[in-house]
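The structure's right below; bear with me while I get my questions together.
Left out: one protein chain. Kept in place: all the others.
On to chain A.
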Amino acid sequence: MAFSRRNFLKYAAMSAGGAVLADTPFISAEARAKAEGGNVKYVPTSCEMCFWKCGAVAKVVDGKVVKLEGNPFHPQSRGKLCARGQAGIGQLYDEDRLKHPMILDGPRGEGKYRKASWDEALTLVAEKMKAIAEKHGPEAIAMMSHGSPGDYFTNVLKAMGSRNIAFPSFAQCKGIRDVAWELTFGHKPGSSCERVDMENSRVIVLLGTHLGENMHNSQNQEFAEAVSRGAKIICVDPRYSTAASKSAFWLPIKPGTDTALLLAWINIVISEELYDKEYVEKYTVGFDEVKEAVAEYTPEWAAQETELPMRQIVEAVRELCRYAPNVVVHPGRHYSWYGNDTQRARAVAILNALLGTWGRKGGMWLPPKAKFASFNDGNPAYPEASKPPVIKGNFPFAGGEGVTQALRDTTINGKPYPIKAWLVAGTNLMKSLPDQRLTREAIDSLDFFVAIDLFPTETVMLADVILPECTYLERHDGLFKIKTREAGVAIRQPAVEPMYETKPAWWIGSELCKKLGLKEYAVKGDGMDAWEDRMRRQAEAWGVDFEQLSKHTGYVTIPDSEKPYITEDNQPVFGTFSEKIELYSEELEGEGFDPVPQYEPVEQPPKNMFRLIYGRSPVHTFSRTINTQWLWELHKENEVWLNKKEAERLGIKNGQYVVLENQDGIRCNRIKVKATERIRQDCVYMVHGFGHNAPRLSRANKSGADDQQLISKYIEDPITGGTGMRVNFVKIIKEA
């Protein structure tokens, strides 16, 4: 853009104090646009390159998005976007996008489709769904999703009378942790984000949580701030991650033994009387039982089990206690590791409780206080489910987001009743569920499979009907409740018109309702403004100014909602049965589980095999972004990290391509070796999400290898149904 002194002066006059070199001198998106004149528009919206929901501002020139910037008013972005957020334009203008509805024209899996109109495609979907519901009952229709589109199809399924709705974010990711913290504190450690007050922490323990690589914007901002202030990081990870490189203590733990370390730490904290006595007395129940239950877990024992030096184990936890309660043991996020994961998460929660971090500065801040009026826009109540859903499997504590693999099992074996149709929106199941053979088998057994998505992923290309959604930069979504230290409301609205024949998911869901004869559940009003009008009504119900959200700041704070720390008149509320922190869980005991976590060893790799562990790249979100220009360019293929000594022993050079073969004889695509000192000798590591087998993803297809392909074995956590996925062993095959 050409320099204009005039514009600059206008900016300066508008921004507070007119400070030159402000990060983003913007007060109001509309005012900014006016100052620049011409065909420039600034649209405040919310990023969906991952699910952190950062506030973004899109700069639109002549109807094209030319730049995305962080919204300085929004607590999740604070004026900054991560690499993926910056590259959102690459997704919008990706040539490989799904462009129009398509109907399968040949056998499933061959990828032959014919173009269809929306009317034809939706009519077909509605007919099939009706026929299946009539024959087998509405519960025979299931839905799986990730991200915003899920809401709209959840509505469709509930309106039909099915509750078989599940999200991989529960059993394949953070559900286990959430349940463990609910059992302990009566609350999850955070919904929009983990409520870790890292900005103020003196010591931060990261256990398999690789910040910097796991890129959640504001959390990483606080992490860097903490490091810079000299906060001590204790990083427990078999791999020398980015976070480990920032740490005072890197504990390269033997994979699978984390609970041993945690229990020994709890033991030390109790036996050396380093816990917060007043806090424990006032807010917890079950201390004595915990004390007794962990007595056997000595540091000597833990050192042997974890293969960490005993001194390191002891010193790290003493350091943690020295600064308690201004410390935090990060609750973690992706928690499905070994199939006994609820107990590990419980141990983390108990350790935090003993140190008194919940509600303390530098610990876990308290949930913000704000009540939102309920709003359903006058839709009728949903009919009762005609049959109980199967999404909780046999797991007594499986949560509301459901257990995807239980849905998959039922689809395959038809027990207790048949599932005949899937709606899958915004999730590439072949790459998000363990054991691809079962996913494929389930899909092959379906009478009908419809996918709603942006891209022709491997899962989408198995569908009978493909409905192309538009990207987040082209659509409205719900008003978002954002709960960080404060509560607030944010907006997602289109920066540009939908490209090709793509449609917003709210519209697809709403039209589907109409075609199914469930008009009363559709969005009120016709036309593409209907959802925006609904958002206006919602804003009104919540008492927030829609104009302010849509034209000016994109985010509004709920006043007086921020009360992060415990004070005399701000006491924490624990949503447990005892209304206290339950160190000892009668609820678990009642279902036959250990009320205090106990250690169970996990199977170790046989000779000449390595445990496969996996993680994240800061520039990619799962498998969703590999095809995005700029991100693909920065990280085109993943590598397999192999300890240098092991590489030498096997005669493998750094950079050489190999193939990995797992215990079930399954081989992945070829993958480059990173021979490195940064990992233990008993495991190998790769970034998740690569190795697409989707010919229509021109950049991503066949670049790197797919960890999920090698995860053919998984162990279900008996408490929550989380799928432990770090239980596969691989050998390295040289001739690639």
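Operating definition for what follows: a contact is a pair of C-beta atoms (placed from the backbone, for glycine too) under 8 Å apart; a residue touches a chain by one contact, two chains touch by 3 or more; residues count from 1.
The rule is simple: contacts and distances are computed from a predicted model.
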{"item": "Options \"Phosphate transport system permease protein\", \"4Fe-4S dicluster domain-containing protein\", \"Carbohydrate ABC transporter membrane protein 1 (CUT1 family)\" or \"Extracellular solute-binding protein\": UniProt name of the undisplayed chain", "value": "\"4Fe-4S dicluster domain-containing protein\""}
{"item": "Among A:N643, A:Q708 or A:T723, residue touching the chain not depicted", "value": "A:N643"}
{"item": "Option touching the unshown chain, where A:Q91, A:S192, A:Q221 or A:N669 are the choices", "value": "A:Q221"}
{"item": "From A:K41, A:H74, A:K174 or A:K232, residue that would touch the chain that is not displayed", "value": "A:K232"}
{"item": "On chain A, residues whose C-beta touches the chain left out of the figure", "value": "1-3, 5, 7-8, 11-12, 19-25, 67-70, 79-87, 89, 211-213, 215, 217, 220-221, 223-225, 227-228, 230, 232, 240, 242, 245-250, 252, 319, 618-619, 629-631, 633-634, 643-644, 676-680"}
